[in-house]
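Some notes on the structure that comes next.
Here the complex is missing one protein chain, while the rest keep their positions.
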Amino acid sequence: MLEQLKREVCRANLALVERGLVIETFGNVSGIERSRDLVVIKPSGVSYKNMRPEHMVVVSLEGGKVVEGRLQPSSDADTHLILYRGFPKISSVVHTHSLHATAWAQAKRELPIFGTTQADYWRGAVPCTRSLTAREVKRDYEANTGRVIVERFKKLDPEQFPGVLVASHGPFTWGKDPADAVHNAFMLEFVARLASETLRLNPKVGPLIQCCGTNIFSGNMGREHIMVKSNPLN
Amino acid sequence: MLEQLKREVCRANLALVERGLVIETFGNVSGIERSRDLVVIKPSGVSYKNMRPEHMVVVSLEGGKVVEGRLQPSSDADTHLILYRGFPKISSVVHTHSLHATAWAQAKRELPIFGTTQADYWRGAVPCTRSLTAREVKRDYEANTGRVIVERFKKLDPEQFPGVLVASHGPFTWGKDPADAVHNAFMLEFVARLASETLRLNPKVGPLIQCCGTNIFSGNMGREHIMVKSNPLN
Amino acid sequence: MLEQLKREVCRANLALVERGLVIETFGNVSGIERSRDLVVIKPSGVSYKNMRPEHMVVVSLEGGKVVEGRLQPSSDADTHLILYRGFPKISSVVHTHSLHATAWAQAKRELPIFGTTQADYWRGAVPCTRSLTAREVKRDYEANTGRVIVERFKKLDPEQFPGVLVASHGPFTWGKDPADAVHNAFMLEFVARLASETLRLNPKVGPLIQCCGTNIFSGNMGREHIMVKSNPLN
Partner (left out) sequence: MLEQLKREVCRANLALVERGLVIETFGNVSGIERSRDLVVIKPSGVSYKNMRPEHMVVVSLEGGKVVEGRLQPSSDADTHLILYRGFPKISSVVHTHSLHATAWAQAKRELPIFGTTQADYWRGAVPCTRSLTAREVKRDYEANTGRVIVERFKKLDPEQFPGVLVASHGPFTWGKDPADAVHNAFMLEFVARLASETLRLNPKVGPLIQCCGTNIFSGNMGREHIMVKSNPLN
């Protein structure tokens, strides 16, 4: 079942490695078939070298029950499921420990928007969650990771902000399909590094939105394709 | 038409990728045939993997009208055209979002000249434009990007300063042909990174010109080929 | 003798190079056969290109005498032997001068635990030894390097903290076999770089353990496999 989605999810997991976003096994991609409430996710404990579409695991959106597959789903599956339930319009979730995005997450800072590179993907700063409480860590850690993300997006549109930093942990991104979510993970890593370098050169530089007004994000600002988005802050 | 220039522009676009100056589709190269007022530019929406000379688009220097080619020109074409009109001696334009040059652009700082590596290419600091106003962003963004560059060069010679940083955006470079403009984009990225590291080691180090006098730039200072340039500051 | 261990040690030495942890000849791996008190270690003066299992040298755990092999053992062999004697449960030792871990060692700082990436490997900060005295450097330098490490672990469990920084020198890691010890060397380099970037973004960020309590390390926090460890701090 869901053979096409399995291929996409498998390819996206391998793309994470090729693009340098994953060290060791610190990364996973899933995709959802909304019409059937089924999620396809990377298995646990299969090396990237041998990973094939048939290894992907199918779990139910609500209960997280394995519907198909002989392997265990990624241990982060519960986080993915919470995100799919909380953000009904996203179709794929990616988690990495990529270097620069994780550094921002560990620094517990949201990533300010300093230029057009980021503006073509995020409608402002990349948000950062609050820290989990000790209780949230001890019990139901993975699900609680998803819950603090959804909590952080109470006033944000996940389509306008296709990724988040989880404090003391690392980035999660999402998209309209697995390739798009991986693309956003790659862009998040790039803008995280770019922002680190920017701050080093000018610790007082203000975010883009404070310089030019909120309307600056309409139109094409450096990317090849025009992306007019409604402003989620209004 | 302009088959030779199309080959050069296509090859230069691919060279941007090979040299690590472009992530995703954030980059474009154009070249001009001055005798006919025609510009050859990268198309929009063609992946680098499949890009071939016949995909290049020919547009008119003045109106920006597509003269030949079935694809759309790069969305940054208007910026390129403004530069060709404002700087009559340049023959190619390159735009990237390369990491370190973009960090300086986002920091809204000109790049000071700290050593001979930069002195062989730029006659002093690499200039940075002012920020665009909200109005300039909202209407005619790409052309206004070109206009703030030309405005910044009111007292500078583009041949002595073969590139610029656009505030909150990224670098543009130019040259006597597409390969030369790409070479300058590569050098700008290198000297941007070098200056960042230099400042970290010695935040108080002064620019070269303040140490040794303006004449230090005549002669060969580390590059293989002698480049005697008239001093644009006099 | 010990042909299987020789193959593992040889492969692990080459893996250090492949993973970018070794520059020039600044690195070595050994493994121990506990039942016979014999250590297999990289030879001195053999280039990585030509290194084969039969070049590995077998030395006695207690005296450091060469038991088999025509080449000299790595000049760091005495450090390895002290570690095997001081830490009875480890089975392999790795030494590198990898960039970021060595920078922390040179800075003489322990590596604070800022996130889940490190928490899956170290039970807290990666410890740093005291500096050797001039006397310890002049006489028996390699053995004394091992001794300051063992001294630093007086109150720490080497299985909970699979690596250390030697002040002004560089990192040593260990593990349950050569591949595991190399894996820990790789993770130490990654978390060292990650912590450097984190500190740059937020010099005041506190270590994980101060935010959430000591129990946060039980369970799986971002790694694929559950690792429940007893708490060495109690």
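Here are a few things to note about the model shown:
So that you can tell them apart, the chains are marked A, B and C in the order they are listed, and the count of residues begins at 1 in each.
Note that in this section a contact is a pair of C-beta atoms (placed from the backbone, for glycine too) under 8 Å apart; a residue touches a chain by one contact, two chains touch by 3 or more.
This structure is a prediction, so every number in the text was calculated from the model and none was measured.
The chain not shown here makes contact, within the complete complex, with B, C.
Of the options B:Val66, B:Ala134, B:Ala179 or B:Val205, the residue whose C-beta touches the omitted chain is B:Val205.
The omitted chain makes contact with just one of the residues B:Glu3, B:Glu18, B:Glu62 or B:Glu197: B:Glu197.
If you put the missing chain back, the residues of subunit C touching it would be 23-26, 44-45, 74-76, 97, 99-100, 102-109, 131-134, 137-138, 141-142, 168-170, 196, 199-200. Subunit B residues in contact with the hidden partner, per the touch definition given at the top, are 114-117, 183, 186-187, 190, 193-195, 197-198, 200-202, 205, 208, 211-213, 215-216, 218-226.
Please note the rule applied: only the chains that are shown with their structure count from here on.
Because contacts link the chains only in sequence, without closing, their graph is best described as a line.
Mean C-alpha position of subunit A lies 33 Å from that of subunit C.
Centre-to-centre separation between subunit B and subunit C, using Cα means, comes to 47 Å. Chain contacts: subunit A has residues 200 touching two or more partner chains.
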